[in-house]
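Written out below as structure tokens is the structure these notes cover.
Just one protein chain is left out here, and the rest sit where they should.
For reference, chains read A and B in written order, and residue numbers begin at 1 within each chain.
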Amino acid sequence: MNENAIGTEIYELAKELFPICRSITGNGVRHTLNIIKRIIPELNIIEVPTGTPCFDWIVPKEWNISDAYVIDPDGKKIIDFKENNLHVMSYSVPIREKMGLEALQEHLYSLPDDPEAIPYRTSYYVERWGFCLSDKQRNTLKEGDYQVVIESTLEPGHMTFGELILPGETDQEILLSTYICHPSMGNNEISGPSVTTFLGKWLTGLTSRRYTYRIIFIPETIGAILYLSRNLDHLQRNVIAGFVVTCVGDNRNYTYLSSRQGDTLVDRVIQHVLGQIDPNYLVRNFQEHRGSDERQFCSPKVNLPVALLMRTRFGEFPEYHTSRDDLTVISPEGLFGGYDALRLCIVCLEGNRVYRNSITCEPFLGSRGLRPDVGGVKTLGVYFRHISNLLALSDGKMDLLELSQRLQVPMWDLLKIVDVLVLKKLLE
Amino acid sequence: MNENAIGTEIYELAKELFPICRSITGNGVRHTLNIIKRIIPELNIIEVPTGTPCFDWIVPKEWNISDAYVIDPDGKKIIDFKENNLHVMSYSVPIREKMGLEALQEHLYSLPDDPEAIPYRTSYYVERWGFCLSDKQRNTLKEGDYQVVIESTLEPGHMTFGELILPGETDQEILLSTYICHPSMGNNEISGPSVTTFLGKWLTGLTSRRYTYRIIFIPETIGAILYLSRNLDHLQRNVIAGFVVTCVGDNRNYTYLSSRQGDTLVDRVIQHVLGQIDPNYLVRNFQEHRGSDERQFCSPKVNLPVALLMRTRFGEFPEYHTSRDDLTVISPEGLFGGYDALRLCIVCLEGNRVYRNSITCEPFLGSRGLRPDVGGVKTLGVYFRHISNLLALSDGKMDLLELSQRLQVPMWDLLKIVDVLVLKKLLE
Partner (left out) sequence: MNENAIGTEIYELAKELFPICRSITGNGVRHTLNIIKRIIPELNIIEVPTGTPCFDWIVPKEWNISDAYVIDPDGKKIIDFKENNLHVMSYSVPIREKMGLEALQEHLYSLPDDPEAIPYRTSYYVERWGFCLSDKQRNTLKEGDYQVVIESTLEPGHMTFGELILPGETDQEILLSTYICHPSMGNNEISGPSVTTFLGKWLTGLTSRRYTYRIIFIPETIGAILYLSRNLDHLQRNVIAGFVVTCVGDNRNYTYLSSRQGDTLVDRVIQHVLGQIDPNYLVRNFQEHRGSDERQFCSPKVNLPVALLMRTRFGEFPEYHTSRDDLTVISPEGLFGGYDALRLCIVCLEGNRVYRNSITCEPFLGSRGLRPDVGGVKTLGVYFRHISNLLALSDGKMDLLELSQRLQVPMWDLLKIVDVLVLKKLLE
């Protein structure tokens, strides 16, 4: 499938998922996972009951919402959940009341610095209710009686997440984790599961996989903590590299955000891939810039090698956590860029091995068609240079990733030549 | 006590110590130490006899001086020790003679490049006599008979130094060493003992000390060698960080001069403190810029972790080693700056520990009042960020000093929060 076709497919999925009102629990999550399962039927959907302890936390009550609105003193519906699900603070308790403007103001959230945008707000662990609206609209509200309605439920139920495990030749695992807990936002929500779904589809279709792949679609923070509480030993034993997939849909930057340790395999592979496809990629670090589930995966007692390859990082694009982060922020090109960069990371991880030149001194390449037979020319062509470099640097210690990085050559170009040299028994 | 008050107090002490004629032995040293003992009565004053061997050296004869002058052919006293004690070369032997200008010139020292300044000269280990004067004055000397008088003694006696040991919870020691052997100079003499005296007073007043403090007031070079010859084993076993305190009184720069090893605890703590209080601080290294008692403390067979935090380094300010380094070069602000930077180093050393997050994944901070309960805002406030950072980076390996340095946050700010997190059993 070509580049445009994949980008478009991912964007179509994003458009379908965008309108759903997700939170950290509830039917929005289930609906989202069912759409993803249509594309990768091997996905398991797992439910964990409210009250389940997970390390320092417990699974909260399940929240669902059917409608919410505010009617102004003139009887006009002025804030309407059905128009934009960001209008309701996530986890708002039900309410049906008349109140004056002053009382209502206590429950309104807006952004004076970004007056056209509806902010995204949550209150998962303190029971309250609230409406979010643009500051511009807020300033038009006049005195009088407002009718306030939130038709929600907050009751014992479940937390829901999706898990796809694709076995490989070894038990060693590569983890892809993305979150499905924000309502209608583009780059900082729906780009992640959309790209991850298509990475899962591509991996499912591979005829062989060296590593086992663990792909999870979870609510952010509490979902990651819950997942870790159920799988910590296994993950610590097996995961050699992990990615949190988020903010992979806009077409502005590429960004690398390091793991806590900063120099793990996944850090090296992201730096190699981004260095080759976009030398101007941005570098961010765990201590100053962490913000998504790397906070859990890299926390000191968990300590997994997990890093992020993003387009524009959460918090660094102006539309972040507002209604302006909509389907115009992401694009088929942006999503394909995120997808393909992560795919290349996986290609590099799969192909990364330590090779050793099996001949003492240079092999006699002429007889094998691996060197031109007229000598004296000033420079070798790229193909012959790659051959020479692989043989000269494969010392049984340096892995192919480091070798590619030193040569500033894409590892995926060298991989094709490695196969030839292994076949001819020049590398082992 | 506030900043101004401490700076003024240190300056008052400096003014009192300034006029005394110190050398590496003699009553000037004793007088100086007695004034310091008035402020920190716990100070021990120790006398070691002439002839005592100390490694490759021996304690020299004791030198004392009561008067010295030159009377010109017109009968006018033109060079007078009582006007400025720099006029006499330190350790000058006694003399009372009439001589012509040519013979006198052999014993005069001046600075053609700095014609207004009286230079500072010594001859501790070759018996000679000399007068120092401004080059301007020297050029006015006319032919004729000069009366030359130095009323000094150079006889078996003692070398004198001061020692203050403040026990702490552990035997591990922090060393503060300053010198008391130069006559009337400001930044490169009297700033050191003045600041060190007030650090000693502050440390004496602390209700608890983790480390033992060893504070010594010694003649430079020979005094340090003597002190090391008496205490080497103990110091090598116990000292974890040491400071030579000198040139801490002018208000121009901050300077860090590294230990010989360059990466010891004291190097790290000075770099952290100066990086926080003055990002433009100057960096100097042992191999090129050493000059005071770090030469002994860091010599290969001694090898203590000793470095320098200075204002403007010896040799780098124009008044250095001349009469121009007087009480106008130092100031209450300059002295307070040196004092406070060294005090912060000690605060960091006392507080530096390796912490470990005791919870797997992030703790549930909301219930403990350590995180805002409305989610979705773009950035956390500083207090919440510090909490998050301490928990995210305390991995049981990195000490608080490195953690502060990575975050580019003053360690003294984090220390307050560490106490809260330890109390709430989140850090251990």
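Throughout what follows, a residue touches a chain if its C-beta (ideal position, glycine included) is under 8 Å from a C-beta of that chain, and two chains touch if they have at least 3 such contacts.
Remember, it's a predicted structure, so these values are computed and weren't measured experimentally.
Screening B:Ile10, B:Val29, B:Leu228 or B:Leu282 for touch with the missing chain picks out B:Leu228. Touching the missing chain, out of A:Arg38, A:Lys77, A:His234 or A:Arg406, is residue A:Arg406. Listed residues B:Arg138, B:His321 or B:Arg343: the one in touch with the omitted chain is B:His321.
The chain not shown here is touched by just one of B:Pro73, B:Pro94 or B:Pro119, and that residue is B:Pro119. Taking the complete complex into account, residues 54-57, 89-90, 109, 119-126, 221, 224-225, 228-229, 232, 260, 286-288, 290, 295-296, 298-303, 315, 320-321 of chain B touch the chain not shown.
Touch with the hidden chain on the side of chain A covers residues 356-357, 359-364, 366-367, 373-379, 389, 391-396, 406-407.
The rule we apply is simple: only the chains that are shown with their structure count from here on.
Chain A and chain B have Cα centroids lying 55 Å from one another.
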